[in-house]
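Dropping a structure here in structure tokens format, bear with me for questions.
Heads up, one of the protein chains got dropped from this complex, but the rest are sitting where they should.
Showing subunit A:
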Amino acid sequence: MTPGNSWDERISAFLFSPSQFLSCTTSESFLSELLDELRDEKANDHKKVLLLSALLEHPTVLCPTTSAGEGTAQELISILTFTPQKSISLKCHIMMAVTNVLICTSCLASQTKVAEDYLEFLFKTIQDTNDNTGGLSLQPLRATACDCLREMESCNPGLLSQKLETLYYLKQQETTILHQSYCTLYTQSLKNAIRLLTQEKDVDTSKLRSVLGGNEGFAWKTTGLPLSMLPFNMMTQVPQLSTMLDCKELKSILSLLLEESYLMTPISQALLLRGLIEIVAVVPAISPSIFKSQLLRLFGTAEVELMHATLLMKGTFTDSLFTAEDEHFLLKRLVGMAQHPLLRVPEKLFYMDCILHFPENRPISSSGEECLPVLVTPRLTLSLIPTVFNDSATMLCRLNLLCLVHLEADEEEEGKGLAYLFDHLMALLKIVDNQGSREMVVTSFRAVFIFLIHFNYMEKFSEKLVSSLCDLYSRHCRLAPHLINLADRIQECLEDSLWSVQLLKALQKCIVEMPPLQLTLQDLRWHLKILGRVAQESQIVQRNTICLLLNVLINSNLCERKNWQVGNAILAVCRNLLQHPTLSQMFIELADLLQHMTKHYEDTDIQDHARFYYTLLTNLSWEKLAGVLAKGPEGGQAKIRSLSAIVAENDGVTSCLTVHQTDGCVLQLMKIHEPGSQRATTGADTLETVDKQDLFEVYREQFKTPGFASEITLTYNLTHTKVTDPRFDKMFTICLHFDLNDSHYAEVSDIYVPCLFRDRKAPQVILKLKPYQPYPTSLRLSAIFTTEDGLSWHTQLPDVKVSFPEIFLPIPSPLGASHEFKEEVFDLMWNATSSGDPDSSATSLFCFKTESDKLADLIKIHFEGYQIAESQDQNAWKVLFFLPPRFHVLLKLRQAEDAVQVSIAMDNWELLPHVNAYLQNITAYCNMTTT
């Protein structure tokens, strides 16, 4: 395999699933590999473009923080600078990657230096209008620069609001096909600048003029402008500019943009139109009639995005731009387009949606709900009636529209239209009857649902539907789940409708009356599903169901077939019957049935269950039975849930057996801060009289004991997060699982916490880490736990961050070692390290300024417990940090005249950056200088 190939695979694996890909590497190391490869002059452009796609698509995965983003952007910009002039496509990709990184890591929003520089670079790039200096070959770079600037303006509205004059000038200058890019960039900036003005007080003509003629720097301080203010309608008020403004200049700018819109692609035209509509909507001094010249062209358009923009215009300006005739025309146009043979299906569906939400000049209701415009009549929508030749989506969409139309329409035409719709449903059911495809079955049931939602109150239709569906069921029992689903959904949507009960009752009758000889085992399974559902309806008498079941059991060889599934399905029906309010009226029959099963059903499990039900039936009152068997409600007691799950196959089983995923983060670990909490590890040997020379040897000898001083111990409280979901108030058997993000530490085994209650003290979690390399790290943490209702949950916790000082331990000296011993070891080690092997050890110097009392505080806060010795006059200290498994950082602090000098020695030079960062961090409040 060539290296190129493997990058192909790695990048596509990363794009396919960043989380899986990063489970075996870290984002930092992958990012640095990517950047290394991008810097490589030998790699070809094609490969580099591929590498950039990782940054183009998942910048925040690779650069999780602003500072990481800053660094990466800086790297990319330097790569861009060194990319040869001819690699145009690669340069475009790098520019876009930088833009992505800057925006997504908030480098742009927080005005970092690199964002400032890059913005300047982009702005400089677009100044070469008509490729006067760069030549035609650089045109794509300019196009990309325009796009990047526009995206930055979109994400940080107002950024370019002080550059309008320059942008206008550039737009006027440009005559190549890039004119469109400059035009959209200008319009976007203009729109945001005007929106900014609407938020200011006392905007006068000169203010407006100065904005339009603005030629200053980038406006970094315009945060707070929301990204968007659409959608308008007459009911929502948007802040507007004063009507008294003199807007001649702005008006001529807008007119020119409209005039030249013809030069743009339809999609960009729509973008431009929307921008201009937003501007005119907030500048009342400009009349919407400015759009008049474009209207005819827009009315006739075949492009969906232009038609959509026209509808926005209609909704925004209503009768100040559109007459009543225009409105009628537009509506007819939409109806025509919703069934135009030359348009694509998704567009037609969209136009049907537009009819339902048509922006009328004088709407009756203002809610955003589907509501027919007054002008839509049955006659107008005649061409939209659903037929069996339509595809599913079109048919359902048309049916929904027509149902609404006929719901509104007076019944002047003797309900002919409605009768047609019903005939259409019958035609669909007939297709199902004739072995229609699976898709057709689903579509037909959806159609029945739509029709019933609107017309369930019309008895002649609802009754006929019940009988047709029963008829259908008698021939196609496989439709049972569809019928149950339909009954359920109608019951949910129409609470006071009895239709579902009627349907179930009729289905019961149909099943009971079927000739027993025709009964197959497969059909019986479907029947049992239906009967089980029927048994849940308190209004349906159940005696016939029991008789049928008993009859089947007695008169067939079912009991001898030992079929557990069928037996269980019968028991499921019985279970529902046990909860039925009319239980007392069918007591004897049900007892007979259960007894028969107990005796004759040749499956032990079924027999046992039947016997159990029989005992329940004969010993408990109905209320108690219902209480025992009722499905545990959400958050109910775990016992009931598990009992009802045992007694029959139902949804409870799956929900009990599934591990659910929490929506957000519900648990967290809070570090317990105890200064000096790190206890020194002591060696096994007690120190006896040892020769001074051998002290160091004795010290080093300790590390030969396996596992000596190799662990750090961190203590946390396990607490709830701020999310107050009552379901999680009490959690049990919490298993915390840690995943390493790097290979510097040994795997951490799971930690079990017995329980966590919101109103009790938080339990302590002791995390033991075994470093291979003592670097700062973070651990991914997830938990599995159980809640009171018996459900199991999986949740992701915030990463556990282990900072560098958290790894420090005091010097691990033998038991009973004196101060002198420690100081002796310190000195010996210092000499060894400073004169030691430069490949492994290192020395360094760090200086900072501070007052002497502050220095004492600093030493007390940070070095207590690690301090080895203090000189008499309190101006020199020795400090030793032990870092498991065997590294040491030694500090000698000395208060000199003008600064504190910290001499550093360590036996692992790779620790130096971490030590430096640590010292900088703790001395940050002092004036410091480092060397």
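As a convention for this text, a contact is a pair of C-beta atoms (placed from the backbone, for glycine too) under 8 Å apart; a residue touches a chain by one contact, two chains touch by 3 or more; residues count from 1.
The criterion applied here is as follows: contacts and distances are computed from a predicted model.
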For the chain that's not shown, choose its UniProt protein name out of "Centromere protein T", "Rhotekin", "AP-5 complex subunit mu-1" or "ER membrane protein complex subunit 2".
-> "AP-5 complex subunit mu-1"
Which residue among A:R489, A:R700, A:R780 or A:R894 touches the omitted chain?
-> A:R489
Return the single residue from A:A285, A:I450 or A:V466 that touches the missing chain.
-> A:I450
Looking at A:D663, A:E747, A:E851 or A:D898, which residue reaches the missing chain?
-> A:D663
Of A:A43, A:I77, A:C104 or A:A869, the residue that touches the missing chain is A:C104
Among A:V238, A:A324, A:V388 or A:I766, the residue in touch with the chain that has been omitted | A:V388
With the full complex in mind, choose from A:I94, A:A115, A:M307 or A:L472 the residue touching the hidden chain.
-> A:M307
